[in-house]
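As structure tokens, the structure follows; a few thoughts come after it.
With one protein chain withheld, the remaining protein chains of the complex are depicted in position.
Entry: chain A
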Amino acid sequence: MEQNNSLTPFPQGLASPPGAMTPVMPIFSPTMRYNTGLTPQPVQNTNSLSLLEEQQRQQQQQQQQQATPQLYHSQVSTTTALPGNTPVHTTPLTPMTPITPATPASESSGILPQLQNIVSTVNLGCKLDLKTIALRARNAEYNPKRFAAVIMRIREPRTTALIFSSGKMVCTGAKSEVQSRLAARKYARVVQKLGFPAKFLDFKIQNMVGSCDVKFPIRLEGLVLTHQQFSSYEPELFPGLIYRMIKPRIVLLIFVSGKVVLTGAKVRAEIYEAFENIYPILKGFRKTT
């Protein structure tokens, strides 16, 4: 199947022009349509990113000596079991056939990362006068010499927004996607009430941060030895190991205590997938004493 030629069956945002650094393999997401008939193919092109993906996946395989963790299976199971998020699709997608056959020998970790922070941006669609906003709105601070935006805070959901004079806004601090959108709408309403013709264009979640605890101590020295290409562990600089996962593109901070912070995700499923990928690896480096 020529994935590079037939771009129309692909959903938006997954088309990768030749020579791009993104993997050709489509990232399975809940927004993908049914019956696209796409079966995940082995990676054909040989750009370095896909080579690193292969390496990471091979290392995961070696780690377990079992069937690869079913990325697509686990994603299907987690998208149906998300708490606090209205499921978009209630049934798992049926035409999906995984790369490796048979059931996974290792079950999922049973731990769900909790989202701690969501950063989103929205365009209010009109130029704003920051001085009037700062003077008339409550809980707004504006110090043009220090930073060129108004910093506004609301209590429910507890978030902070940076509002720029171009009309663009950054909303941080929400704990879920729905809350982030709600908070952004509230800020837009505040701006609207102050007399500006605010709209709500291009709301996009830019970053999601999650954290969880694997409940056992981890040997970071062992992890950095075997996963050298992806890990960076410098105790002088930072006490945690910085693991840059290639697919999905997530950065994990792994600490000796067993706490893991995942960041860099655009959708919730990426965080879950990344944690499912790293959990068997961490189990392999559990401290025995």
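Remarks
Following the convention adopted for this analysis, contacts are C-beta pairs under 8 Å (C-beta built on N, C-alpha and C of every residue); 3 or more make two chains touch, one makes a residue touch a chain; residues count from 1.
One rule holds for everything that comes next: contacts and distances are computed from a predicted model.
According to its UniProt record, the chain left out of view corresponds to "Transcription initiation factor IIB" among "Sodium/potassium-transporting ATPase subunit beta-3", "Proteasome subunit alpha type", "Small ribosomal subunit protein uS9m" or "Transcription initiation factor IIB".
The missing chain, though absent from the display, is touched by one residue of A:Pro144, A:Gly195 or A:Pro239; that residue is A:Pro239.
From the options A:Glu141, A:Asp202 or A:Glu221, the residue with contact to the unseen chain in the full assembly is A:Glu221. Across A:Phe164, A:Phe200 or A:Phe255, the residue that sits in touch with the chain not pictured is A:Phe255.
The missing chain lies against chain A, touching residues 217, 221, 224-225, 228-229, 232-237, 239, 255-257, 287, 289.
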